[in-house]
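As you look at this complex, bear in mind that one protein chain is not there, while each of the others sits in place.
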Amino acid sequence: MIDVLFQGLTLGALYGLIGAGLALNFGILRVVNLAHGEFITLGAFMAVGLVAGQAALPLPLVLAGAFAGAALLGALMQAAFVERAMAFRDPMVAMLVTFGLAVMIRNGLLETLGANLRGLDVGGLAQARVDFGGQSFGLLPLVTLGIAAAAFTLLAALIFRTRFGREVRAVSDRPDIAAMMGIRVARVHALVAALSAGLAALAGVLLAMRASVSPFSGVAHLLIAFEVVVLGGIGRIRGVLVAGLFLGLVQVIAQRFDANAGMLYVHLTFFLALVLRALTGRLA
Amino acid sequence: MIRPFELAAVALALGLGILGARMLDAGLLFLACEVLTLFIMAQMWNLLAGYGGQVSLGHQVFVGIGVYALFLTANATTLPLWLVLAGVPFAVALAAIPLGMVMFHLKAAYFAVGMWVVAEIVQQIAYKMPFVRGTAGLVLRPGGQSIQGYPEQIVFVIALVAAVGLMVALRVFLRTRAGLATLALRDNEGAARAAGVNVQRLHLILFCVTAGGCAGAGALYYITTLYVTPNDAFQLNWIVAMMVVTVIGGTGTLAGPVLGVAILIGLREGMTAAGFSGDQYWIVMGLLSVAVLLVSPRGLWPTLAGIFRKG
Partner (left out) sequence: MLRLEGIGAFYGQARALDGVSLAVEAGQSHALVGANGAGKSTLLRLLSGLMPDWRGAIVLDGRPYDPRHAAARGVALVPEGRLLFDSLSVEENILIGQRGRPGPWSLQALFALFPILSEKRRARPADLSGGQQQMVAIARALATNPAVLLCDEIALGLAPKVVDEVYAALAQVRAQGLAVLLVDQDIARACKESVQVTCLLKGRISHQGPAHGVTAHSLRAAYFGVAA
């Protein structure tokens, strides 16, 4: 029982992480980035590539590499395409642009890597266990949980405690006034997109250590991220974390009863919550 | 009401359909069926997104539901296949009512991705249903009998008449009171609401009509393949194609999807002949839709039409 709970929390923390990236993008840029799932896959594959090239690379460097690579691509995408689409009156244009970009990235991955499932080989870390209070825990989930917790703490500190975070929130509130005060809005947007993509890649690396990923995983992960954001609320980092943990628990518990259900029960839980909210009229 | 030349167009489609079914070879007929059914789906997506302002990323769910409604009903009963096909759009449109009522509590981007989640749920449930037979797939055997001859000949006639009939029906519809309300909705939702248009009801009607249309088109398409799996019927590529066709051709115009389908299929056939892979083709389509969105966010048709009018 404790084991299931622990696994659910670990997975849920990762769901929270990918949700946080999407929420950041949606909250600040007001664009639902439909390529978010692709950044998760991209992060995983970059890590696989890094480890394949240099097996002895320590985990922090792998994580940093995947983060930096995805962040760079995220910023480029924002600056080159999405920022221009945001100028149009209809906000759906920017979302459809990210959908087109997602199609490009997904098929680009398929073209270069094929449709095969790949996992990230972490050597002895996968089997190692530690005893704690008479209970034995896997080291890998513990490390995952620690990294996710650290990422959440750093993100909250960055947004609420730093000058950059202040400017990000100002741009989110009133982009025109922020620009008038001398904040370079497009630059803030690109940095937010980079941060969002980087978080996705980080989660992607950690997900690849748990289970294999393929270029098709992006869609499933995007939907999870979306559900986390809707249930947790935009602009509420803690809400996103709680929603992620909840859906992670649902996933792990459902898997105990129905091993090959995929994400069905997570999606169903989300849909039920939606119907409930629709019936009670409590909706964003 | 319907104008004489519009009636003539439908009659012409019927004539050309019968003629084409006799003259064209099986490969061309198959391609034509695909083009026509894809056009119907894209026009449906356009009706909801381009006119209604409701972008859905989950309409592939209705394609899949339509296909399975047809296959399962036709296989289990002795009803004529074409009668079942005629019933599919209406049944799915009715079934879409409660779904629409739940989903419309989500706005804009939330609605779009929410529909995607619905499509995932239905696909995964379909996998679990024993009568769908999962990845083993389902063969179309109306009344337990294998289909004789070439169904694509009849499918081609139906699809051509349906595609032309859809264009005519939409033209007629847009001249009615409800049609004018739809145009008002396309141009400015707030103003339409202020002018007394019941936006909620109109959205629901468009949602159900487009659900039924996608279901009918999907059912029609899979009669030519005679075989279906959930992976195929519910695939993301349906919605990608609907979106790409509409966005490139022109959202909120009737002619846009015609142009879009021509570009999508033309490019695919051209790139396949030139030896490019399917992945490369989709990369190009993704790039093309992004480029069109950034240069002319309402699609190519309005821009081209503007150039012709000026020139």
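When the chains are written out, they are named A and B in that same order, and each has its own residue count from 1.
One rule holds in what follows: a contact is a pair of C-beta atoms (placed from the backbone, for glycine too) under 8 Å apart; a residue touches a chain by one contact, two chains touch by 3 or more.
If you're wondering where the values come from, they're calculated on a predicted model, not measured in any experiment.
Of the chains displayed, those contacted by the omitted chain across the entire assembly are A. Here one chain is not drawn; of A:A178, A:V230, A:A243 or A:M263, the residue touching it is A:A178. Touch with the chain omitted from the figure is made, among A:A149, A:A170 or A:A273, by A:A170. By the touch criterion stated above, the residues of subunit A touching the omitted chain are 163, 166-167, 169-170, 172-174, 176-183, 235.
Criterion: only the chains that are shown with their structure count from here on.
If you average the Cα atoms of subunit A and of subunit B, the two centres end up 32 Å apart.
Across the complex, subunit A is touched by residues 49, 53, 55, 57, 101-102, 105-110, 112-114, 116-118, 120-121, 124-125, 128, 236, 240, 243-244, 247, 277, 279-280, 282-283, 285-287, 289-290, 293-294, 297 of subunit B.
Listing the residues of subunit A that touch subunit B in their complex gives 26, 32, 34, 81, 84-85, 88, 90-93, 95-97, 99-104, 106-108, 110-111, 219-220, 222-223, 226-227, 230, 261-264, 267-268, 270-271, 274-275, 277-278, 283-284.
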